[in-house]
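Note that one protein chain of the assembly has been removed; the remaining protein chains are unaltered in position.
For reference, chains read A, B and C in written order, and residue numbers begin at 1 within each chain.
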Amino acid sequence: MLITGYSHRFHTNTHDPSGITMQTEVRYSQQPELRDAVMVCGLPGIGSVAWLAVNHLQKELKAQLFAEVYSPMFSPKVWLSEDGVVGMMKGEFHYWKNKDGGSDLLLFTANEQPYSPEGQYELAEVVLDLAAKFGTKRVITMGGMATDRFAEEPKIYAGATDVELVKELESLGAVKLAGGAITGTNGLIFGLAKPKKIPAICLLAETPGYLSLDANAAKAALQLASRMLNISIDLTALEKQAKENAEVVQKAKDLSHSFPREGRKGGERELPYVS
Amino acid sequence: MLITGYSHRFHTNTHDPSGITMQTEVRYSQQPELRDAVMVCGLPGIGSVAWLAVNHLQKELKAQLFAEVYSPMFSPKVWLSEDGVVGMMKGEFHYWKNKDGGSDLLLFTANEQPYSPEGQYELAEVVLDLAAKFGTKRVITMGGMATDRFAEEPKIYAGATDVELVKELESLGAVKLAGGAITGTNGLIFGLAKPKKIPAICLLAETPGYLSLDANAAKAALQLASRMLNISIDLTALEKQAKENAEVVQKAKDLSHSFPREGRKGGERELPYVS
Amino acid sequence: MLITGYSHRFHTNTHDPSGITMQTEVRYSQQPELRDAVMVCGLPGIGSVAWLAVNHLQKELKAQLFAEVYSPMFSPKVWLSEDGVVGMMKGEFHYWKNKDGGSDLLLFTANEQPYSPEGQYELAEVVLDLAAKFGTKRVITMGGMATDRFAEEPKIYAGATDVELVKELESLGAVKLAGGAITGTNGLIFGLAKPKKIPAICLLAETPGYLSLDANAAKAALQLASRMLNISIDLTALEKQAKENAEVVQKAKDLSHSFPREGRKGGERELPYVS
Partner (left out) sequence: MLITGYSHRFHTNTHDPSGITMQTEVRYSQQPELRDAVMVCGLPGIGSVAWLAVNHLQKELKAQLFAEVYSPMFSPKVWLSEDGVVGMMKGEFHYWKNKDGGSDLLLFTANEQPYSPEGQYELAEVVLDLAAKFGTKRVITMGGMATDRFAEEPKIYAGATDVELVKELESLGAVKLAGGAITGTNGLIFGLAKPKKIPAICLLAETPGYLSLDANAAKAALQLASRMLNISIDLTALEKQAKENAEVVQKAKDLSHSFPREGRKGGERELPYVS
């Protein structure tokens, strides 16, 4: 963190400015200027689809870290790097400037989803508040739809904040999400964008449910997103990981027919399930 | 929503006006002028009695949506329409102008009851606060009393904020609710009206408990309410749904004698149970 | 409630004075002037010792209701009287003027203890805040110590906020509570009085644990309290109820040797148990 610019303080519980309880806080190290920003959100969830996708984008595009969110709504734990250095549970915001005149990107991801409903609402609010500050034109959330089958070309199901956006997604090859519900922070960021008048979409990639890191599903979701944004993204790293997964799955299939159902973390769609 | 008029902000957790955490919020699209308003509340509960009744009123009277309540106290999920368009968990307020000189109506219902006790208290407070703003003269809450028997003419049990009101309800054919307790948001709206000096009643229609949508119980509650308000309401749609239920129940009775007890969601009366 | 004097508002969660969320609130109908006030607290707990004692005092002394406390920390339910009239879960404060020159009394009891730890702390704080406002000289909390034996003359165990007070209680016949812990609101009112510099005591009467309303234990606790306060209290009603309990217990003993252990609600002392 080069410069601690300024912080948005949320959830202040005290009148005493000097004695402030732990609050959900966004800390900025930079204040980038973004044009026609599109935010892509990727919290951990089923198949880690969104998380894989956003992390891939961040690496491929060399997106720059500019803000972090800390919150008592994350699990009360700290983690250690291989160097023995401590880190907090947090969320990170990266940005990428588009040199071809198209939308700049805002990327958001975190170690985990908050465990409580109130925490999930709070984090969704924080993320959308930052999106609005940067004049975000569109929010893209992602997730996995557990289908119990391993597809070479996972279908992408999509919902949006308005009908025209749904049609645009169908023209790009997505299948309309007709009915059902999506739980968790990814769903809340998607749904809360509507009353805030920020167009938003949710892309749900088919995933077997037994893969905790489904790179193939992440790749499929990114392919559609990149077509929508007209941004060219090298998906080689994801394809490689997907191939390794496929080999593992094949070996396991040769051994057995039953796989444990992945625990669903957030973004869980009811009948049928999505995340 | 044509015009976002103004919002009542509840449960603000911050001093920073620009960075506001998700709060329980009523968003108005209109500011209707109402005379001698009576509010009818219908949250989901046992037999969905109140919910069916208020939804029926809204359709038959063509009541107009004028406000919505959003809250982090609702479940952290979003739903999708058949069009693939996202919506938040919320409550809705509709109004109807009475052309015959009697009370105008305020109708309130929601996707669900908040899951936490604090959330139930908060929503009840929000609803009554809005009722007070519109000079509401009487609040009517409804629910089901699970009796494990299927009655063609369900009895209506009633309680009120004062003895005269109880007598009025008895004169209309209700049976006095003597003793016991009512849990959940419907009960809290009813009980909290008393210290706020808004006369309120609770109508509990007998319901078998195994019908998740008891149209016959809803119809019985509405009949009494319409007599009290001297408002004529066409109950055909509910009667039709009730008849279909009866046929289903008869078929099931021919097959078996035991039915699963409906899970009680709110408005649950202790010994005997009501909701 | 003759006059709604003024309210102490606790736990305000909003900046908007017109839109106030449900809060813990004390509503005064009177502002009595009290001299050398002693507060006696009696929330429901094991054997309902404190609750029986305070209710008995209120009836015998014809103590006057002067304030009520409403809170979203109570269960989300409402109750109905035999008249069909609704009431909220609440706490009540009564006062009694001592015509013999000794301490006036403040009595506090409630339908129930808040179910959450935060609610228990909050209610304890509210009660002590009111005690301080009336210049309370001593706070008496009570409870039951489950001993699994039925004693004709239950022992009274006692703790206090300072050693001199413990000695005073021992001189009145109480057994010193040496070590252990007391859980629940009764314990918190007792313990929180200490940093607030209000002398407080806790009287725990032996109770078998299987009596949900142990009038004999309540009587024993009241006898010690009345000696301490030099106030004469007619205990006939409690003695009558105690005698009826004894007959029931005897009959049951003749039938069986094992009794279910009473669920402990608050005021639970660890090894050995007290409440």
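Here is the rule we go by: contacts are C-beta pairs under 8 Å (C-beta built on N, C-alpha and C of every residue); 3 or more make two chains touch, one makes a residue touch a chain.
Predicted, not measured: the structure shown is a model, and the values here were computed from it.
Trainee: In the complete complex, the chain left out here touches which of the visible ones?
Mentor: Missing chain, whole complex, touching shown chains: A, C.
Trainee: Determine which one of C:85, C:160 or C:221 touches the chain that has been left out.
Mentor: Result: among the candidates, C:160 touches the missing chain.
Trainee: Which parts of chain A are in contact with the chain that was left out?
Mentor: 13-16, 18-22, 27, 70, 72, 75-88, 115
Trainee: Which chain C residues would touch the chain omitted from the figure, given the whole complex?
Mentor: Spelled out for chain C, the touching residues are 8-13, 24, 117-118, 120-122, 124-126, 129, 158-163, 166, 169, 176-185, 187-188, 190-192, 194-195, 200, 202, 270.
Throughout what follows, only the chains that are shown with their structure count from here on.
Trainee: At the interface of chain A with chain B, does the proportion of residue numbers present on both copies reach over half, so same, or stay under half, so different?
Mentor: Different: fewer than half of the residue numbers at the chain A-chain B interface appear in both copies.
Trainee: Suppose each chain is reduced to the average of its Cα coordinates; what separation in Å results between chain A and chain B?
Mentor: About 37 Å separates the centre of chain A from that of chain B.
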